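Got a structure here, written out as structure tokens. Questions coming.
Note that one protein chain of the assembly has been removed; the remaining protein chains are unaltered in position.
Showing chain A:
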Amino acid sequence: MADRIMIALDNVSKIYGSGQHAITALKDVNLHVPQGDIHGVIGLSGAGKSTLIRCVNLLERPTTGHVSVDDQELTALDRATLNRARHGIGMIFQHFNLLTSRTVFDNVALPLELMRMDKNTIRERVQPLLDLTGLADKADSYPAELSGGQKQRVAIARALASRPKVLLCDEATSALDPQTTSSILGLLEDINRRLGLTILLITHEMEVVKSICHRVSLISDGELVEEAEVGDFFTSPRTHLARRFINDFLEIEPPQSLLDHLQNDPTPGSHPVLRLAYSGDEISTPLISRLARACDIDISILEAKVESIRHRTLGLMIAELVGPPEKTREALAYLEDHDLTVEVLGHVRRHD
């Protein structure tokens, strides 16, 4: 059960136009998402994320390739059967796409009306969803009266109404502020755990991948260039693009006052300033205090950031090694021995 594939994209390509004006939006994409997984696809804008997620429920029909959801090959279905299959695939959008003419309750009821359910069944289904998404007191409100976060909650309730097995999230938090984003992500994670829903999401935000995804694919120019478990992705990215995403996400810069005094070469009485990157297990060993003891130096931490990503730890630190030159050289060697990524930013003289 655990490894049953819920979403399968096989050799999917999408080409817009033809001849000289043809634009390839997706190039030979293969993606398999097991049941119960939260899979993220991250990429810069224009990389093909939107086209990719729209190919899953055939809002965009792939030019070539096969798409299957829940062991049903969607690309082989006729219109009517496809519409029925779509009841098993929920979708939420960046701009929510709620009907302004309907109340919250009626928005959530829409997919059930489309499935021609009777009024009583609809009421029985909608009410628990409003409770789940924390909208019970908003049932009779119109979308215009709601905040962005509440609108996305309505959209989530609506997407879940038909009891789908798969939820597609198209930049679902990109229009929301950071606080609302984390509450929506929390809701999605909760739904994933409670209902065993398989979630495929696209985003350009590492924060989203970091906080809820199990696996992640990196898309660039319509191609999936990297796929990994999220912890691996952050700690040992394989492509240049992945490293760029991670650096932008974690980047810490030395304070300006330090940069002003930084010189390229050591001078008598100066100390090296380092950027350290560490991941995985190193963090659990008390590396810094051991280093201080082993090499008999002082370590001044100027800036540090530690991210915990799916049971892994990833850290970046800017530190100054204070001690005689032979001792600080020893310390550098010690750090490199322990598989830390060490970069000497420069040297600084203490004024005291």
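The definition used in the following text is that a residue touches a chain if its C-beta (ideal position, glycine included) is under 8 Å from a C-beta of that chain, and two chains touch if they have at least 3 such contacts; residues count from 1.
By our rule, contacts and distances are computed from a predicted model.
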Protein name, per the UniProt record, of whichever chain is missing from view ("D-methionine transport system permease protein", "Cation acetate symporter", "Xanthine dehydrogenase family protein subunit M" or "Ring-1,2-phenylacetyl-CoA epoxidase subunit PaaC"): "D-methionine transport system permease protein"
Contact with the hidden chain (one of A:H66, A:R102 or A:R310): A:R102
Per the touch definition above, residue among A:I23, A:A76 or A:L114 touching the missing chain: A:L114
Touch residues of chain A, complete complex, unshown partner: 57, 59, 80, 82-87, 89-91, 93, 95, 97, 99-102, 110-111, 113-115, 142-144, 158, 162, 168
